[in-house]
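Just dropping this structure here.
Every protein chain of the complex appears in place save one, which is left out.
Let's look at chain A:
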Amino acid sequence: MKPLLTTLALTTALTAPAIALARPVTFTTAMTNYGGDGAYLAYYVTDASGAYVGSLWMAGGKSKYYKHLTDWYRATGGDTAEINGITGASVGAGRQLEITLDLADALFDAGYTLHIDAAVEDMRDSPNEIAVPLTAQGAGSAVKGRRYIADFTYKY
């Protein structure tokens, strides 16, 4: 999370300490029964121009498989420093992943988009499985995924 907050502090030229304007946001990701092993999921944010800003979460511990999260890998060059301390286990088929993060208020309604790349062993790579604009209005409404994610919701 630090990389993202630091980046935001720089790019949005916030004067106040970022942490003072943060709030807990819960991401709920429900997986479909896609019939494979645990899915790797990369959560990251791009700005209004589509440029990578930072990573929020990585579900999946083995860095050698990160190249199958193609968009995330392309944006970061596979640099594991981007996800240092924000890595968890992969998510099984039919399971649900809930993560709560302290996110800066400035992330919402400012043209930022949250992306989720997904990959499963021996199955197709699914970059950009989810792409959802971060807005106050969009909070709480479910977004459908393309292949592995049944739906995704963020709430605060």
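Please note the rule applied: a contact is a pair of C-beta atoms (placed from the backbone, for glycine too) under 8 Å apart; a residue touches a chain by one contact, two chains touch by 3 or more; residues count from 1.
Everything below uses one rule, namely that contacts and distances are computed from a predicted model.
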- request: Select, from "ABC transporter ATP-binding protein", "NADPH--hemoprotein reductase", "Anti-sigma factor antagonist" or "Phosphate transport system permease protein", the UniProt-recorded name of the complex's unshown chain.
  value: "NADPH--hemoprotein reductase"
Listed residues A:23, A:67, A:95 or A:155, member touching the removed chain: A:67
Message: For chain A, which positions touch the chain that isn't shown here?
response: 35-37, 50, 61-64, 67, 70, 73-74, 77-78, 89, 122-125, 128, 146-147
